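A single protein chain has been omitted from the complex, and every remaining protein chain is retained in its original position.
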Amino acid sequence: MSTLNPALEHAHDHGHGDHHELTFVQKYIFSTDHKIIGIQFLITTLLMLLVGGALALGVRWQLAFPWQSMPILGQFFYGAQGGQIAPETYTMLFTMHATVMIFLVIIPVLAGAFGNFLIPLMIGADDMAFPTLNMLSYWFMWPAIFFFFLSFVFGGGQAGWTSYPVLSAVVEAAPGSGHAQTCWLMGVTFVGVSSMMGSVNYMTTIINMRAPGMTLFRMPLTIWAMFITAILQAFALPVLTAAGFMLLTDRTLGTTFFVPSGLVINNSDPTVGGGQPLLWQHLFWFYSHPAVYIMLLPAMGMTSDMLACMSRKPIFGYKPMVLSMATIAGLGFIVWGHHMFTSGMNPALGMTFMISTMMIALPSAVKVFNWIGTIWGGRITFNTVTLNCVAFVSMFLIGGLSGIYMAAVPVDIYFHDTYMIVAHFHYVLFGATLFGVFGAIQFWYPKMFGRLMSEKLGKIHFFLTFLGFNGAFFPMHLLGMAGFPRRYADPYVHPYLEHLVPVNQFITISAIVMGSAQILLLFNFCYSYFCGEKIGRNPWGGNGLEWFAPSPPGHGNFDVLPVVYRGPYEYSSPLVTDRDYLMQTDYLPPPDSESKDETDEQKT
Amino acid sequence: MRVFWCLVFLAVPILAVLSCIYAEDYGLWFPGEAETLLGKQIDDLFYMINIIVTVTFIGSNAGLCYVIWRASGKQEEGGKAWFCHGVHSLEVIWSIVPACILMFISLYQLDVWMQFRVRTNYPTEAAAKPVAEVTARQFEWRIRYPAPGKDLQLQPQPDDLYTVNDLHVPVNQPVMIQLRTIDVQHSFFVPDLRVKQDAIPGQVIPIWFNVLHNGEYDLTCAELCGWGHYKMRGRVVAEPVEDFQAYLVKLQAEQSYDGVANEDSPELAQSGEE
Amino acid sequence: MADGHHHHPNYFMVFIALCVCTALSVGADLLSLDNKLVLAAIVMAIASAKALFVMMYFMHLKFEGKWKFILLAPTVILAIGLPLALLPDVGVHYYTVDVPQDPATGSAAETDEHVADGHGDSHGSSQPKSHE
Partner (left out) sequence: MSHAQPQAPAVRMGLAIPNSKLCMWLFLGTEIMFFTAFIGSYIVLRMGSPGWPGDPAVTHINVLLGGTNTFVLIVSSYFVVVAHEAVTEKNYERARLFLTATFALACLFLVIKGFEYGGKISHDILPGRIPETSQQAMEKTLGQFDVATSNALGDLMPDEEHDGLRIAGLPTAIADAESPEEKAELESLQALMAEILALKTEVRAETGLTLDDFEERVDAMAAKESYAGFMGHVHVSHPIKYGNLFASTYFLMTGFHAIHVLVGMLLFAIPLCKPAAQLAEYTDYIENSGLYWHFVDLVWIFLFPLLYIVQF
């Protein structure tokens, strides 16, 4: 390996077997090792992806073949109704689909899985600042999963993932949702607790546990992204938790935060109270808009790292990238109202929110252009990682640009709650984030398990997913144009939508293709664990500290405490001639120029 | 393989643009021309944004495809990647240009939004004499008109006229309706008119529009309101003022024909809780 | 560095100041001022002063490094910003509000109130009475 780093030479014979033996349970179940916790998160979320995807396929089935018996699932779940689902069930399907995808897949896979695995490795720490807290943050996922599934058993949340009161606050409004909605709220609370534990831990770790020399502006963008995400989580999530408690007490204890008086719901007695449903929408989106960036920023960070490595080029505009992420986070706090343009909010607020929403496209633009700039003049091979990263950029472009139509209030009057929105957020959530995650799995898998994932399977998986994804979600824009409303169990009762059945069938078939492709991913994941090609520390020729650790890293991560001499993106540096990367730990005897960069200044 | 993957990524913008061009032929565009004045403006805004976004989209994708094409060729040509940490002037350009465009888009929109929503911009006669009150309810639209010749009061009046799922409005003049809900949140959505407004429990929200042509327009609900959300189907009928007046008179006749005392029957028809 | 041996502030004086502030707020209440907004402003100002004392001295913020600004600035901005942003929508009403409890008095919007259904109260004493 690196001849430039003398420390590494004798590191090999240290190995990492010199730690006292842990039992299986200590090591793999109740582990406090960030790597194991990260992998636990990863596997859990991949399984949840299947669950959420299966629910989505249920949604798709109903839209393409309304009221027809679903092939396998139908008999399984709704055998009693001849395999046919009820409208309540449809509501439950998409509510739980979104819940599972957002709270149990995307958020935990980014912050939980990759955040955990990568943060200490990339900043050169031996573990998180609070390993036990870290473990708890994983185990608090399980009550959440439990409650979500319990909710499922009771008939599922019936108010969409946004859970707008009064529908979600008064039991009579959705008769089937009695305990289900309550469990749903409990689940959200536990997810919140879990993320909160994670986020304070990440922030502490990143602030206080960086290796010598790892100044803030030498941190990889992944770490910046994780840091900013943690901040977003720490400041936005408590608001949702608080609002969740308010809704919970509205449902169970008779408080009236969100229920105005005098409503007669489903022949109930008129409600008493004096609450305001809009308050929930504000509090909910105060969290959930920053949350969409929580669901995106880490993927942006990881994609930046992967793209730089795959292009063998420094990231284009490192500081603008950092700055744009910070700006996205900052602006992300003041745009939440764009989800409420038609809600009857104060029109002055609507204007303010429109302008801030438009402005948030700006840092995103900087990022997109910088990614393109990173590839520009680079040297790429189309391996699975590159493919997924390029797909990330390409799909984020579509998803982001459709956001522009919606950010324009008058246009959003038409598009709100149509499939235009559905297309938009699947493009950013699946198209951007999940492709980023697929790339990241492929990229860091060798570090997790010491073996490469199969390239061939990876490429097939990518191709099918990409094809199926665009086939499924691009036409949704056009459905939105035609005014196809979302959350409709049977849109075809409206004559102006009748001609859209074939499009929906096409979408469903594409979704099935995309769904089946995910089985390949899982297969690849397991297969490569046993049969993947074994590799050494640095299979990709990366610069980051994680490539300095053994693959897989042992307990305590590094056999030698890394010392950082430069930023993480010195690919193809002219300072070295025999290879095209220059690791952060590589010590170059100072010719003269670099010395000023190396003072181990105390950086906050 | 290099050509293949580049084509895959190139196919994205090409197919996207093509499908948008041909979408109209398959009924995948707006469901017809906008039938209100504001709707026309909304469509115009949409097309303006569409042009800006399409240009950005094609431009960015062209850039992306070009760089991956060039970068993937480097392997064969040999040689190292370009060691470059960024170009400052480019950063500045691609921050400022989009900033201006975006600022322009958002300021340009404000006018339509203010016309639609800001109280002082409501057309005066329409605002003074709302034609009807639309009350959403799981899962139907209840409509209350004032008796012919009278004004709509916020409080239900004994001689008010009631229908369900069938809103008649005079054509070619601004009309205002008062939107309410008796239970959960709903949303009054008429795709052809490009009108959408949520009905919030506890509030009475005015909406105005100016239908340009006679006709029947689908009325749907655009905010999840329970299991029957999809079936809240109604219609908005725009007809000449005379027809509208005649309609109200007919409605009044029908309603007083019930046999019950004239004064009381509307209240029976209205009570939302039998 | 922040943990170096700084002088301990005189905690007891801080404590006394806090007690005095509390007494002042209660006193302000007992004054039964006519203008309630003035009262609100006074007591909230006192509360802020107390909060400042606690944070600066009891929580040692006065002696901490610069990080305190980085941590507290966004928090404080968000904590003030959130209620302010809710205000135009929830605190005041742009549209007419249904207030079935109270058909007599005006609501935030100028328009008349509106009884949502037969159960809305249109009679009886509108003055709240104390129990027993």
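Labels for the chains are A, B and C, by order of writing; each one numbers its residues from 1.
We adopt the following convention: a contact is a pair of C-beta atoms (placed from the backbone, for glycine too) under 8 Å apart; a residue touches a chain by one contact, two chains touch by 3 or more.
These figures come from a predicted structure and were not determined experimentally.
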Among the chains present, which touch the one that was left out?
A, C
Consider the whole complex, including the chain that is not shown, and state which of A:Lys35, A:His97, A:Arg210 or A:Arg537 touches that chain.
A:Arg210
Contacts from chain C to the absent chain lie at residues 1-3, 8, 11-12, 14-15, 18-19, 22-23, 25-26, 28-30, 36, 39-40, 43-44, 46-47, 50-51, 54-55, 57-59, 64-65, 67-68, 71-72, 75, 78-79, 82-83, 86-87, 90-93, 97, 99-102, 105-108, 118-121, 123-126, 128-132
For chain A, residues in touch with the removed chain
7, 11, 14, 19, 126-127, 129-131, 196, 199-201, 203-204, 207-215, 234-239, 241-243, 245-246, 249, 253-257, 261, 272-276, 279, 283, 555-556, 558-561, 563, 600, 602-604
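The rule is simple: only the chains that are shown with their structure count from here on.
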Per the centroid of Cα atoms for each chain, what is the distance between chain B and chain C, given in Å?
39
Chain A-chain B separation of Cα centroids, rounded to whole Å:
30
Overlap residues in chain B, where contacts from two or more other chains coincide:
182, 202-203, 205, 272-273
Where in chain A do residues touch at least two different other chains?
260-264, 276, 278, 344, 347
List of chain B residues in touch with chain A within their complex:
1-2, 5, 8-9, 12, 15-16, 19-20, 23, 26-31, 38, 41-42, 45-46, 49-50, 52-53, 56-57, 60-61, 63-64, 67-68, 70-72, 74-75, 79-87, 90-91, 94-95, 98-99, 102-103, 105-107, 109-110, 112-114, 116-118, 138, 182-185, 187, 189, 191, 194-203, 205, 218, 220-231, 233, 272-273
For the complex, give me every residue of chain A touching chain C.
231, 235, 239, 260-264, 269-270, 274, 276, 278-279, 282, 286, 333-334, 337, 344-349, 604
List the residues on chain C that touch chain A in their complex, please.
65-67, 70, 74-75, 78, 81-82, 85-86, 88-90, 92, 94-95, 98-101, 115-117, 119-120
